[in-house]
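Complex shown without one protein chain; remaining protein chains in place.
Showing subunit A:
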Amino acid sequence: MTSTLTPVRSKRSALTKGQLPKYAPYVVLAGALIVGAAILALLGFNAFGWGIVSALLFAIGLVSWSAAVEGSRKAKDKLATCLVVGSFLVALLPLVSVIWTVLVNGVPGLLTPGFLSTSMNGVTGVYDNKAVEEGAPVVGGIYHALLGTVQITLLATLISVPVGLLTAIYLVEYGNDGRLARAITFFVDVMTGIPSIVAGLFAAAFFFAIVGPGTKTGAVAAVALSVLMIPVVVRSSEEMLKIVPNELREAAYALGVRKWRTILKVVIPTAISGIASGVTLAIARVIGETAPILVTAGFATSINSNVFGGWMASLPTFIYTQILNPTSPANPDPSSQRAWGAALVLIILVMILNLAARLIARVFAPKTGR
C-alpha cells in the first residue's frame, strides 16, 4: 500500500507546485494576530483596533505571499475573497454593536420595578432629579406606550389585512394581467417606497381636511401605518397565492364550485401559512415606525385607551421623546434609562414577531407529502 501511495503523492506535489499550501491562511492569520498585537501594544492596546490591524495585515500578507508564489491572477482572487469576507464582517459590526448597546443600557431600565405596569403620568423632572441626586428609585414606565403601540398596530392591521388580501386576490384571481392589474402592481411597488414620514403627513393632512386642523389620535396613526403596511401585505399575499397549484382550482371548478367559494375554501386555506407569516412580518415592520406616529398621534404621558380621541403614546415615540426631550433636562440619565428599556422591549417585540412569522410559515405549511 505505502509503496503505491508514495509515487502518487509525489505526482500530486508536482501538480500543486506554484500553489500556496493548505495551511497558508492559518499561518498568515497567526502571524497577523501576533504582529497586530505587537503594533497595538506600542500604540496602546484595544481589542477593536487589534481586530482591524490584524485583518489588514492578514489580507496584505496572504495576497503578497500568493502574488509571489502563485502569480497575479491568483493573488487578485485572494484579494477579492479577503474584501468580500471583510465586508461581511464589517456588516456584522453594527448589528452586534446595536444589540449589545441596547442590551447593556436597556436591562437596568427594564428591571426597574413597575417599568412595564406604570405610565409617565405625573412623573416630572423633580422625581428624576431626586433619583440622580439622592439615589431614589427611577419612577415611571412604559405601560401607556405599550398599550398605544398595541392598539395602533392592531387597528392598522385590521385596516390593511382585508384591503391587502383582497387586492392580492384581485391581482392573482381576477386581474388576468390586464391594464388595471398592471397599474395596481406598479403603484403597490411605488407605495413600498413612500417614506414613512410622508405616510404620516398624508394621514395628518387627510384628517386635518376631514375632521379639522390639529386632529391627532391613535386612529390617524393607524391610517398612516396602514399606508405603509398595505403594500407589504399585498406583495407577500400575492406571492403566496401565485404558488397555489392551478390543479387545485381546476379540481374545484370541475366539481361545480363557484369561484368565490373556491377562493375562500381552497386557495386561501392552502396559502394561509404564507399569508399569515407575511402579515406578521408586516406588523413587525410597522410596529417600530416612529415618524408617522410622531406627526399623527403626538405623544402622551398618561394612559389613553381610546384610539379615536386624544393624543396617544407609543413605544417608538416614547424612546424618541425621552432621548430628545428628557423629563428633567438637568439630569437626563433617568430618561435615557427609560428610553433604552423601551428600546429593549421594542427589539424583543420585533424579534418575537419575526420568529413567529418563521414558525407560522413552518407549522401551518400545507402538507404536500403523500
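Throughout what follows, a residue touches a chain if its C-beta (ideal position, glycine included) is under 8 Å from a C-beta of that chain, and two chains touch if they have at least 3 such contacts; residues count from 1.
Here, contacts and distances are computed from a predicted model.
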{"item": "Record-based protein name (UniProt) of the chain missing from this complex, from \"Amino acid/amide ABC transporter membrane protein 2 (HAAT family)\", \"Selenoprotein\", \"Phosphate transport system permease protein\" or \"histidine kinase\"", "value": "\"Phosphate transport system permease protein\""}
{"item": "Absent-chain contact - pick from A:Val102, A:Met120, A:Val220 or A:Ile360", "value": "A:Val102"}
{"item": "Chain not shown: contacting residue from A:Ile60, A:Val132 or A:Val163", "value": "A:Val163"}
{"item": "Residues from subunit A at the interface with the omitted partner, ascending", "value": "73-74, 76-77, 79-81, 83-88, 90-92, 94-95, 97-98, 101-102, 105, 162-167, 169-171, 173-175, 180-181, 183-184, 186-199, 201-202, 204-206, 208-209, 213-214, 227, 230-231, 234, 258-261, 263-264, 284-285, 287-291, 294-295, 298-299, 316, 319-320, 323-324, 336, 339-340, 343, 346-347, 350-351, 354"}
